[in-house]
Structures are given as C-alpha cells and as structure tokens.
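Complex shown without one protein chain; remaining protein chains in place.
Up next is chain A:
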Amino acid sequence: MPRIVVDVMLKPEILDPQGKAIAGALPRLGFTSFEAVRQGKRFELFVDGEVTDEILAQAREAAETLLSNPVIEDVVNVEVVAD
C-alpha cells in the first residue's frame, strides 16, 4: 500500500531537550563523533490506491495544520513512498 511520509522537526531556534538527552547518552556508549542531536517525528499516511495530486495536497495541508505546530515546528519533508 503506498504511503505518504511526513517528517516534522522542531524549529532550529527551539531547544530540543530530548535531543540533548540523547546527545548526552551517545558518548557514554562510545559514539563520540556526534556534536549534537535533534529529534523529530515521522508520520506515515497510508493510502488505499494511487496517490493523486489531490491526495498529496491533502497530506501537505494535514501536515501544516494537525501534524505540526508552526509556532515551534517545521514540516521538513513530504514524500510518496510506493512499495
């Protein structure tokens, strides 16, 4: 079933406490190459049938209205993944 993937990230200027906690844990496990971590959200919207332009437009609208809060987050990616 084809799906539309939507990626949402906190805006760069918004502190990401979860990312900071992960960044603190990485070196304890020996992963020392990473300066910082930002944690985001990935949504997968499943479509029964072909993903038309109209459906993709709906997904973009949903991403801006429900899936993200434009005050603190950016929609960084909306793409169709066909299996």
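By our rule, a contact is a pair of C-beta atoms (placed from the backbone, for glycine too) under 8 Å apart; a residue touches a chain by one contact, two chains touch by 3 or more; residues count from 1.
Going forward, contacts and distances are computed from a predicted model.
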Per UniProt record, name of the chain withheld from view ["Peptide/nickel transport system ATP-binding protein", "Phosphoribosylformylglycinamidine synthase subunit PurQ", "GTPase" or "Cation/acetate symporter"]: "Phosphoribosylformylglycinamidine synthase subunit PurQ"
Residue, one of A:17, A:30 or A:49, that touches the chain absent here: A:17
Where the missing chain touches chain A, by residue: 10, 13-18, 21, 66-67, 69, 71-72
